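Once you've had a glance at the structure underneath, I'll fire off some questions.
A single protein chain has been removed from this complex, and every other one stays in its place.
This part shows chain A:
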Amino acid sequence: MAKLTLLFFLSFLIFSSCIAFQSDELLVDDDEFGLEGAKPRSTDLHTSSSSSPQQQQQTPTIRRRYSDPTDLDSKVQFTLEHAFGDSDFSPAGTFSARLKTWSHGGKTLTKLRFSRNDFSAEEKEAFKNLLKGDDFYRIRLPSNVVSPPGREFVIASVRARCLPRDGLDEHFIIHMEGANILAVSYGSPGACQYPRQLKLPAKWSFNSHTILKSSEQAPRTPIFTEEILGGENVEGEVEPPPERSFWAKYWMYLIPLGLVVMNAVTQASNMAEEPAGGQAGGAQMQPAARRR
């Protein structure tokens, strides 16, 4: 019986690992075989780019060793748009990525690159106004990268005073679900001091960091076979309760006992004194009696 349960448990493990494999197919990395059965469930993809006035550089951090020969990938591009306060949205940069289509129909975005347009003179002025008014700098992305803008734009905003450091530091976290963008978190990469001080950037160039996030899989609820539980229970029963010191166990008896003893001692000492005193008294009284 025990063996059977064990067998069952093992088969369950195998089965569950099979399922785990399926879900692992959603990995970002092109190299499927290298990662078979591997653990990472969260697929974070970091990209950082910085644009300088002269030329736009893209520095993707992840490089692939080789690409899949049966390539179903397609390049997609989607634009980042921005708005200053209540102004209308205008293009501010372009994300380009590869859309990988998996055999089971799932799609994932890989190799995200970002090129940020520089602020024009007008935009600089608008941004300065935002800084003065402590107003919002807003960005938006299409909610679907394959057929932008999809259903709706995904909007994020930040108080403009949070961005300037030496340059303009920005940090994107794009939450993806397949080819859909759920939400984008936008802000400065670090802390934003409060109260926010008015500070103009030294350089009007963006320092962009981008993280692509897809959803994490919840860990399985641990299932214990009865054996483990039973064994534990038995152990738990056998295990003696933690040894407490003598004092911890019997203090409630010891204190009164101590008091009684103390009482007795004082009584005894009194008694000891009393006879002595009595004798002395007697000695004194006897002469007195004699005197009578």
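Note that contacts are C-beta pairs under 8 Å (C-beta built on N, C-alpha and C of every residue); 3 or more make two chains touch, one makes a residue touch a chain; residues count from 1.
As a working rule, contacts and distances are computed from a predicted model.
The complex includes a chain that is not drawn, and of the options "Ubiquitin-like-conjugating enzyme ATG10", "Diamine acetyltransferase 1", "thioredoxin-disulfide reductase (NADPH)" or "ER membrane protein complex subunit 1" the UniProt name matching it is "ER membrane protein complex subunit 1".
In the full complex, chain A touches the hidden chain at residues 23, 86, 134, 136, 138, 143-144, 150-159, 162, 171, 173, 175, 177-178, 180-183, 185-195, 213, 215-224, 229, 232, 242, 252, 255-256, 259-260, 262-263, 266.
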